[in-house]
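Omission of a single protein chain aside, the complex is shown with its protein chains in their original locations.
Chain IDs A and B follow the sequence of writing; residue 1 opens each chain.
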Amino acid sequence: MQQPRKTASESTHSTPAFDTDDTTHTACTAESTTDLLTVEGLRVQFPSPDEPVRAVDGVSFGIADGEIVGLVGESGCGKSVTARSIIGLDPPEAAVRGSIELDGTDVTAASERQLRRLRGDTVSMVFQNSMETLNPVLDIGEQIAESTKVHDHPDSQRLLDYLHAPLFSSRADWHERREHAADLLDQVGIASPEERVDDYPHELSGGQIQRVAIALALASDPDLLIADEPTTAVDATTQAQLLDRFRHLNDTRGMALLLITHDLSVVAELCDRVVVMYAGQVVETGPAGRVLRDPSHPYTRALLDCLPQRVDRNERLPTIEGAVPDPTDDRSGCPFAPRCERATDDCRHGDVPTIDLGDGRGTATCYDVDDSRPAAPYNRPGITVTAASDESDPTREPTPAAETPAAETPSSESTARSSTREKTRPESTADGDREPLVELEGVTKQYATANGLIDRLFGATATRRAVADVDLEIRAGETLGLVGETGCGKTTLAELVTGLETPTAGEIRFGGDPVGGVESRSAETLADVGVVFQNPRSSLNPRLTVEQLVAEPLRSRGWSTDRRRERVRTVLDRVGLSEHRARSYPHELSGGQVQRVAIARAITPDPTLVVLDEPVSALDVSIQARILNLLSKLQAEFGLTYLLISHDLAVVEHVVDRVAVMSRGELVEIGPVDRGFDQPTHPYTKTLLASIPSLSPEETAGVRPSASDGVSSSLDRPTR
Amino acid sequence: MSGVSGVLGSVGTTVRRRYRALRTSRKVAAFCANPLNVVGLALVVAIAVAAAVGPFIAPYDPTTQQLTNRLQHPSLAHPLGTDQLGRDVLSRLLHGARLSLSIAVAVTGIRLTLGTTIGLLAGYAGGWTDEFLMRLVDVQLAFPGLVLALVIAGILGPSLRNVMLALALVGWASYARLVRGTVLTTKERNFVRAARLLNVSRFRIATRHLLPTVAGPVVVLATLNMGTVILGTAGLSFIGLGAQPPTAEWGTMLSDGRHHLRSAWWIANVPGVAIMLTVLGFTLLGDGLRDVLDPKRDATIEKLS
Partner (left out) sequence: MDDATYLLHRLGTSIIVLLGVSVVTYGLLFLTPGDPAEVILTQQLDRQPSAAEIESFRATHGMDDPIPVQYVNWVTDVLRGDLGTSYYSDTAVSTLIVDALPLTIELAVASLLVALAIAIPTGVLSAVHRGSAIDYASQLGALVGVSMPNFWLGYLLILVFALTLGFLPVAGAGSYGQLVLPAITLGTGMAAVLTRLIRSSMLEVLDEAYVDTARSKGLRKRIVLYKHALRNALVPVVTILGVQLGSLLNGAVVVEIVFQRPGLGMLLVDAVFERNYPVVQGITLVTAGIFVGTNVLVDLSYRYLDPRVELGGETA
């Protein structure tokens, strides 16, 4: 520590540092013990052609030494902007007001030199999208060595030294630092760190990259680590290990952590305290357990209600109607008021007070904080307002799909296949009364990989098996979930079913008839399978209108213009898009609307099977709930069969009937979802399930795989 | 009858839709947001107007020599002075505008048509067709363009027509490469994959999904190319392969004026500035179009233009 830390009373401002006219939401926080970081009345605005965009609109919170704080909220709520402000990395065009006291220094007023010292010593950040946060042309060791060097000598950085110019840089010093880099890699759980030090970022897997990014942040031995969505892009098992790692670092180094996430279950896992943001403002703070169990602000409540894991299987998920307010609007009152059913006139105008809930339970920025309200679980579907908006869903009717045959059949049909090549048919014909819609038999897909001369000399195989010898049935009317880590072959398997890829071996049958790739399929077969691609926006030609997009499959059938238009109108209505959207272009639509268009197009030719590749992974929790509800409704209405691919096991558990687990191209387990999730037989499934964070930490404590767990670390391989 | 009115109706709808798209387009707004883009557009429009009406408003005949009037300083009678043969520089400049612009349009047109066709064919057909056409492209690109054009024009014999032919023959390969590359990446894009799954015909995929995607980068390259062609023509004329006296061509004018740089600066510098402003206009316009049509392709087009 190079700077003596000031005491709490010195560093915390009792009054905000700027004009009180602007401080509509200055919190009189209960966190008076805070001494490491204090954010007071932070506002960040970006210029735009019209009104400035208020990305952060009066945020106050603090972090004490060694505390783990979660900053949660949906995309666009300003949480990442807040984080960047804390380390002084605001974009040059941003207007920042308020104060950020970090270890006694006000970041917003700090000189470049002070900032360098803070960054090299006090605070480190792990950015979102870690794949892009490492410099692609420098090896890992170099990037970590740099960090340690900055930490040790923040004020004597010579360009020629850092460029390793001979005479200007000490080779011995850099060499030593590289060795230290290996230690750091070891600490974040990277296998054979001495070798990885010489690797370039593109040679590592997503999980390894994320670990390296954390090692890089730890290299300066920070007092505060800011991690922006550190586990969003990684698999469930890697996520569990990383969270474990964070907890360990917090324990051993006393390092405080600001965890920015949209994932409430991650918060439940790890955080001491939570700060909930909505539309640039803090709406609620408090101990993680209290906030998750007994949320005070209506927004926090609504957000928790949308989570699939909180609702019974096949029950309709509660949703939040309406949309986030436009960040350019000059607003007054509570930003959530337009979507809040309990909002009163007071909520819509003027300042809403931040109320201390007492007993260290945190704060909520809402009038409607009733201390006498019992801390009952929030199971009531209270907050759904069926406004006639674009995004509204007609209420789901009770459906036959809820009781699929698969769910009823005895567990004998489910088989676990271990990796010992023991060949068992995953499907017996126990329920012979239901004809399978799609059958896969011994389906294998190999890709040739370009191997070098040397590899070939040593006889290394030049193929990669993306899908290996898979037997699978998809039954009419069911929802089959396909889960597994990134690169396990689930998307390839889906492409084999749709025909975008053709199997190298094995056979795919539709209603008993073998089918090939797209080019060899008949028009009927093509019409029989609808596909909703991962990242739906990319699957819509940006130059066509919604109507043209949805009508496209009908053209080749020779339908007349009027008939096409009629059909488009019907389908758009079914997916909950209003008619005037027909003439919009995809870029004019929100993420949820784009997903609806993609679904509409998939069901237009009246298919029996719809393949859904990560249909909700890119969506915020509240939109995700609406899309999941829509999918259930459509399934009931049109008797659809779904093949749903997802890495989000909470989603899978909520909507599917049977689940198939893939690992390294092989199908390792298949069975009804209840059984698959409650009594997994294959060790891989067990690991996978154990790594799902739960909303209530007590439940899962102890079964988490450790970072050194053999099964999981073997998965941590390069994806290339 | 009803069929005709239906067709007319749908055409009307399309036009209206296009107009609405144009008016509300962020692209138009984005283009206008950068003043340099507007300057580029203005320059190009000005040159086009000069080329269209220049010969009608030119005060003198561009080729009539008036030796008594040699090397006159700019004056009211001759706003840009006269050259070493007593010809009015302004009139020659205006006639030259039409010539330079038509050459640029013609050469770029041939390059674009040839290159785009070959690129589409290679990208869409694949296999041996692709292999053969791309080797052809490689061979063309193995020559420094102007050197080959110089040799071709020289062997064909000095004339503007031959210069145009030579420039057209050496420039198509960049288009072919760009188009093929775009087709190949677009073919793998999700919306084309989705269209294949939806049983959309190959023809419709080519015309509705691939072509419009290819059009953006090609338009940008063509715009930037206009400038390159004008410079190339001027260069070949300077060497003596292009326009032959007494044709009023900017490159030739500049070349003729070089001997009088000290005594009569206007003879060389006036066409020099004209060439520069024209190329500048097309470059700025091309940059603007690229930012609007194709933000992610900077490096590729820079490489090819």
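Here is the rule we go by: a contact is a pair of C-beta atoms (placed from the backbone, for glycine too) under 8 Å apart; a residue touches a chain by one contact, two chains touch by 3 or more.
Everything numeric in this text was worked out from a predicted model, so none of it was measured.
Note that of A:39, A:56, A:69 or A:87, the residue touching the chain absent from this view is A:87.
Across A:119, A:273 or A:490, the single residue that touches the chain missing here is A:119.
The chain not shown here touches chain B at positions 36, 135-136, 138-139, 142-148, 150-152, 154-157, 177-178, 180-181, 184, 227, 231, 234-235, 238-241, 251, 254-255, 258, 261-262, 268-269, 272, 275-280, 283-284, 298-299, 302-304. Residues 84, 87, 89, 112, 115-121, 124-125, 127-129, 132-139, 146-147, 150-151, 154, 157, 159, 162-163, 200, 202, 213, 216, 219-220, 450, 452-454 of chain A touch the missing chain (whole complex, contact as defined above).
Criterion: only the chains that are shown with their structure count from here on.
Mean C-alpha position of chain A lies 47 Å from that of chain B. Chain A contributes residues 498-500, 518, 523, 526-527, 529, 531, 533, 535, 538-545, 552-553, 555-556, 561, 583, 585, 601, 605 to its touches with chain B in the complex. Interface residues of chain B, counted against chain A in their complex, comprise 6, 10, 17, 21, 189-201, 204, 208-209, 212-213.
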